[in-house]
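Complex shown without one protein chain; remaining protein chains in place.
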Amino acid sequence: MAKYVMKRIAYILVSLLLIITATFFLMQAAPGSPFASERKMTPAMEAQMEEAYGLNDPIHEQYVDYLVNAITFDFGPSFKYVGQDVMDIILRSFPYSLVIGLEAVFIAIGLGVLLGVFAALKHNKFGDYSAMIIAVLGISVPSFIMATILQYILAIKFDIFSVARMESFADTILPALALATTPLAFIARLMRSSMLDVLNSDYIKTAKSKGMSQRIVTYKHGLRNALLPVISYMGPLVAGILTGSFVIEKIFGIPGLGSEFVTSITNRDYTVIMGTTVFYSVILLFCVLIVDLIYGIVDPRIKLDSKGGGK
Amino acid sequence: MKKILSVQNLSVSFDTYKSEVKAVRDVSFDLHERETLAIVGESGSGKSVTAQSIMRLIPMPPGKFVSGNIIFNEEDLIQKSEKQMESIRGKEIGMIFQDPMTSLNPTMTIGKQITEGLIKHQNMNKKKPIYLEWSC
Partner (left out) sequence: MSQQQLTNVDFEPLHIDHAESEKIVGKSTSYWKDAWRRFRKNKLALTGIVVLLFLGFMAAFGADISGENFRDNDLMSTNQAPSSDHWFGTDNLGRDIFARTWDGARISLFIGLTAAFLDLIIGIIWGAISGYFGGKVDEYMMRIADILSSLPYLLVVILLMVVMGQGIWTMIIAMVITGWINMARIVRGQVMQLRSEEYVLASKSLGAGNSRLLFKHLVPNTLGPILVTLTLTVPNAIFTEAFLSFLGLGVPMPDSSWGVMTSEALGSFQYFPYQLFFPAFFICLTMLAFNVIGDGLRDALDPKDRK
């Protein structure tokens, strides 16, 4: 187990190195100097600025500097906001995104599994069809449209929630709901087909032949096995919620990392773009690792120590 | 010798979109106490469907009993409710499936899967450990 985790962490580090390298050189290739849009800047001032940010060093020196600093989570100062480090911005905004993201994960998994199991148990009946129509609608309505609809109906028309404020827990519900819609629908469909597969499998028949009741067969034998595909969907789920936050936070005016990222793109604030990308990658890669470890615990068929690791 | 099981003119069919597939047609046999009955036949000849019909493990629909009776201890199993069948399965009639790779729950230990039936039917205590003995 420990050996497996070490190996996986080594893989993560290699991936991170590649990601940092790729983003660094991509940003080098990006058009437009970060200071170009600044008005009334004399060439002398610009040169001074570039000197101050180390932009005049040879590219390989800049790269090595960046790499060394990135190890300690030091992504340098922001180009746009004078006196702010990239890490300060990330640490300030990330908690908002984390709260909403976690809420969305719980909503998506909880309701998605519920809907999927319900549909599978009512297979080919009215309940199944309605649940699956809800799911296909959920997949077809992009999160930013969902966010606008929710905002319009619940916040503006009925005044149940506030439009764009981040003060109390209630303010996080709408954005989390909008963020959760698409993954919720995906999980519901995944859960339904996996539950149907499981309920048709031989070991369900075995359990029945021992005289176990329908309830025990469905929930004790069926549910656990049917949940396995949902667990492996957790990686894409986290990725989806992460990127979904870009638009959702913009719509709801949440000062989270997603909106910081979008702002940095519009501002061409390259250090923030790079820092945020690396930070997102770290989160995602470790989430995937955790998911694989959970999978190994839940499914005894997977031996984590064996070659190739998880499924 | 007491007659334990009597299958009389059993026919089981499956509804598909094309037609009705007659899997078991007019099968009759008796099984007495202390008797062993082996059913032999080609694959697809209906052995499994017959056996699973006795246990009422055929999913219905698409399966259905067309005709016949399954008399077990002088009672017709076809007439039994699902709840009544639960106390017969694993207690009065046992079944051993062919392929252990697919017939056993992959996320549950074998011990648990064996004791689960015993706990239910033999009123064994969940907390008291059950020692399984075997020799091989």
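As written, the chain order gives the labels A and B, with residue 1 at the start of each chain.
We adopt the following convention: a residue touches a chain if its C-beta (ideal position, glycine included) is under 8 Å from a C-beta of that chain, and two chains touch if they have at least 3 such contacts.
The structure presented is a predicted model; accordingly, all values stated were derived computationally and were not measured.
The chain not shown here is touched by just one of A:L13, A:A30, A:I71 or A:I297, and that residue is A:A30.
The chain omitted from view is touched by exactly one of A:L242, A:L257 or A:V291, namely A:L242. The missing chain, though absent from the display, is touched by one residue of A:I145, A:I231 or A:V298; that residue is A:I145. Although one chain is hidden here, its contacts on chain A can still be listed: residues 15, 18-19, 23, 26-27, 29-31, 136-137, 139-142, 144-145, 148, 152, 156, 239-240, 242-243, 246-247, 250-251, 262, 265-266, 268, 273, 277, 280-281, 284-285, 288.
The criterion applied here is as follows: only the chains that are shown with their structure count from here on.
Put simply, chain A touches chain B in their complex at residues 201-203, 205-214, 221, 224-225, 228, 298-301. Put simply, chain B touches chain A in their complex at residues 52, 55, 57, 82, 85-91, 94-95, 97, 99, 102-108, 113, 116-117, 120-121.
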